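Of the protein chains in this complex, one is absent; all others appear in place.
Chain naming follows the written order as A and B, and within any one chain the residues start at number 1.
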Amino acid sequence: MTDKRIRYIEEGFFRVLMFFSTTGIVLTLLLILFSILMKGLPSLSWEMLSQTPKGGFYYGKEGGILNAIIGSLYLSLGSTILAFVIGLPVALFMNIHLIRYKRLVNAVRFFLDLLWGVPSIVYGAFGFSVMIYFGIKASLIAGIVTVTVFILPIMIRAIDEALKTVPRGLLESTLSLGATRSETSYRVYFRQSFSGIVTALLLSFGRAIGDAASVLFTTGYTDHIPTSLNQPTATLPLSIFFQLSSPIQEVQNRAYASAVVLTIIILIISLSVRYFEKRFHKHKIKF
Amino acid sequence: MDRPAKIVIKDLNLYFGKNHVLKNVNVQIPEHKITVILGPSGCGKTTLLKSLNRLIDLNPNVKVSGSILIDEEDVLHTRKDITQIRRKMGLLAQRPYPLPMNIFNNVAFGLRISGRRNQLMLKRRVQHYLEQANLWNEVKDRLKDSATSLSIGQQQRLCLARGLSVDPEIILADEPTSALDPLSSMAIEQKFVELKKNYTIVLVTHILQQAQRIADHVIFMYMGEVLEQGSADEVFNHPKHEITRNFIKGNFN
Partner (left out) sequence: MAGIQVTRKLRSKLHGSWMIISFVMVMLVPVFLSIGLYLKSRPLFVDQGIFEVLFSSSWKPMAGKFGLLPFIVSSLWVTLMSLIIAIPVCLLTAIHLTQYAKRWVLRIMHPVIDILAGIPSVIFGVWGILVIVPFVANKLGPLLGKQTSGFTIISGGLVLAVMIIPFILNILIEVFRGLPDELSEAALSLGASKWQSIKYVLMRKAFPGIVSAIGLGLSRAFGETIAVLMVVGNVTRIPTGFFQPGYPLPALIANNYGEMLSIPRYDAALMFAAFVLFVIVTLFNFLSRLAIANIEKHS
């Protein structure tokens, strides 16, 4: 065989592999979604969504996972808001006040990327030992704080990415009007990067609601909907995990149904992120 | 020069890191005139302009020495709040940078941050500034529209109105017509001629013809140094430097 023919075959071979790997990824996603939905939907009922576990829930009797749904929402909303309150100023600080110190800002970004990589279980374990030291019991507030620390790097970097796109000329023009840097941050930068900031919020929320390792030790579990920050709180991921570990088939089926609920929440968030990236350009200046 | 100079720059030296960007700049900028800072690309004109309202503070690794006296107050070494100093000067940039708000709020922004809340007063003032920028008739029916709905020439006039809204005494313009079509450019140039009655205008450009059309006073820069300065007549008709002569003749690449 000539050299050219060998090359031709080689290229063809790899192109086939490439095709398979690309479609393989798409098919895997579809497989995941499909299998979860197939297994979980039959066991999903209105009762599951609207009731907390009743007496024999863990033996297959009545009740639902409302405790976990509400618990997860409280936890994720709380931590997303807290992370936003801390993270937005930091991102603004990096992009406006520290704009002179390019090296420092890049070092901070590097540092945040490192923090992003820390596994959530490390935060959970650390949070737990802090709780023991101070005698705090497993509660909603402990979970919120732990998850906040976990999602902070994500929140800051995502907002930072949005703020990065604001052109320097806008900063100069605004400062030339005699605005303080803080006014520039909130009245101009925030509006200009609004859709990016919303995306950051959604992404962080998605990470917060789906993570189990950080809440495992810190938030506890309960059958009730929490009425105060000091109470242990059920979360969806743990609810799925615990139900799945049960030997009773009925309970396992409910685990799959709970998985469907979580999956649908995540899908809604993912699609919302895409939606926001496309729309919300009303006042955004395209430079 | 019979009038006292509005801006006096003495021995200004500016470094970006190791780059000596402005070398021993000594200039005087007269009041109520159009002073054009002229020169080939990269000679430091924009840097000089941006030193005036301390926008260069945003650059990493900046070192400055010398003094910039505006109304006899040194802008570089002042204890005053920098935002107050910046309000004395309005900036018109190379391309329009409208704020991400509607047309009305763009002009009202400067007023709002200085605390003016009275709706009626804001409306009147916004109209006044838009009229000054020759934009009022085109936008009076759509003040709530987003600034992005304007053409680029209109946006630049909007930025002019916005700049005027803080009642500056000096207008700094950094190649303000470079993104505009000839018609809009002419409009802006004409505006400057009208405005110089009440404002001191410092205009950076590398377009010779523009300078020749509207300059009263010229500062010619080359490679970070001021080679010549004087009235437009002096510099254009009797240039002292060879390089200036070449530039005016158009022998520059």
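Here is the rule we go by: a residue touches a chain if its C-beta (ideal position, glycine included) is under 8 Å from a C-beta of that chain, and two chains touch if they have at least 3 such contacts.
All of these numbers come straight from a predicted model, not from anything done at the bench.
*Asks:* Which of A:T2, A:S21, A:S228 or A:Q249 touches the chain that is not shown?
*Replies:* Within the whole complex, the residue contacting the unshown chain is A:S21.
*Asks:* Specify the residue from the set A:L44, A:V149 or A:V251 that touches the hidden chain.
*Replies:* Final answer for the missing-chain contact: A:V149.
*Asks:* Write down which of A:L92, A:L175 or A:V251 is the residue touching the left-out chain.
*Replies:* A:L92
*Asks:* Tell me which stretches of chain A touch the chain missing from the display.
*Replies:* These residues touch the chain not displayed: 7, 10-11, 14-15, 17-19, 21-22, 24-26, 28-29, 31-32, 35-36, 39, 86-87, 89-90, 92-93, 97, 106, 108, 110-115, 117-123, 125-126, 128-130, 132, 149, 152, 156, 180-183, 185, 203, 206, 209-213, 216-217, 237, 240-241, 244, 255-256, 259, 262-263, 266-267, 269-270, 273-274.
*Asks:* If the missing chain were put back, which residues of chain B would it touch?
*Replies:* With respect to the unshown chain, the touching residues of chain B are 81, 113-115.
To be clear about the criterion, only the chains that are shown with their structure count from here on.
*Asks:* Centroid of chain A to centroid of chain B, CA atoms only: how many Å?
*Replies:* 46
*Asks:* Mind listing the chain B positions that touch chain A in their complex?
*Replies:* Against chain A, the touching part of chain B is residues 50, 53, 55, 57-60, 62, 83-84, 86-87, 89-91, 93-95, 97-102, 109-110, 113-114, 146-148, 159, 162-163, 165-166, 172.
*Asks:* Which residues of chain A touch chain B in the complex?
*Replies:* 99-103, 167-180, 183, 187-188, 191-192, 282-287
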